[in-house]
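All protein chains but one are shown at their positions in the complex.
Moving on to chain A:
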């Protein structure tokens, strides 16, 4: 006999699909959230997807705590203390996550996406290979604490199959119909996962994970910049530096040679086109750091003291040379920091090798890259060339990045929400949850129990 769930308020009649659907792509760095509805046929609009920082930050300087969307109101990002509810891609600290969700969706005046949970269905994403206890926690929080009318939990890569395909030769998909073969590389904040999908369903045994993500790259960047100037506590600023200045080198050895100063007896001319001067923000005059090409004529000391610069303005300038491409190189060779895992190209091949041989060509030709860290310039090109060098010459390799890598999962979820039939077959309503319990709900989400 299933355990009777006690819900705080009476659930409505089953079978009723809520009009609006809230889709939350719950990431470690940001939430991507927005409403979609199956009542009209307009294709999902990327503008209705809001990116909300998934963090609670406390500033020592203003003595203020910023929750979720308030983070962008912060005027001084120096030395912020962070608390992230999502660890390694899974929602672990629900107290903090509840605060962020409430601030974003339920705040009476200032919600980013205003919605009433009792009349909204929720599509929530999680990272693959979650511990079962965390899945149960999520299900219980959604139904019992927030009281959503319906709910569907899935792993994030599967939603990409419902988003429009970036490959030019593929026919446009009807909403609600997943793409047939896709290999998703999700380069996220905590880690990078490779997921092969078949009609929107993942091959579970072929999902691979690399423990390097945007967070690792930011921390490595902090280490390298701290050789000249200590930035260990400046998470936001270094993250901005990484986004502004880093790129993926197509020929690592050559680029490293170009920026080497040479030995004592063997000095070399540094190729200044690769160097960058980054002006750090001081949150009084300069609100946001920016990069400019290196100017060897100006001495850094003079800039810092304000001598000789126009208007006598003092700037704190860092010169960034090989960190620009050494840091993203970690994704392709994690052994540089001693991590015993294959790089991105090797991991993709491990995943494809785990599939039946007949699918190999199909998946090599349909590789989709999503995730915030994939916005690094040169990423797709480098991945494609590495993959090509590892497979036979007559196998086609096509790698594409989604147009909006951060929002693509949300776009897929919105595409899914447009189709009422699909939603009806997937969503678990509150009524059903109350009757059958969370174990049954979990089996439905895993596709094991038919409704």
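Miscellaneous remarks
Just so it is clear, contacts are C-beta pairs under 8 Å (C-beta built on N, C-alpha and C of every residue); 3 or more make two chains touch, one makes a residue touch a chain; residues count from 1.
FYI, contacts and distances are computed from a predicted model.
The unshown chain of the complex is recorded in UniProt as "HIT-type domain-containing protein", chosen from "HIT-type domain-containing protein", "beta-N-acetylhexosaminidase", "Auxin-responsive protein" or "Sorting nexin-4". Between the chain not shown and the residues A:149, A:207 or A:428, the one that touches is A:207. Per the touch definition above, the residue from A:19, A:76, A:116 or A:140 contacting the chain not shown is A:140. Although one chain is not drawn, its touching partners on chain A can still be listed: residues 1-3, 6-8, 56, 58, 65, 67, 81-84, 87-88, 90, 92, 94-96, 98-99, 102, 108, 128-134, 136-137, 140-141, 144-145, 190, 193-194, 198, 201-205, 207-211, 215-216, 219-220, 223-224, 227, 232-233, 235, 256, 260-266, 321-323, 326, 333, 335-343, 346-347, 350, 354, 356-360, 436-440, 442-443, 446-448.
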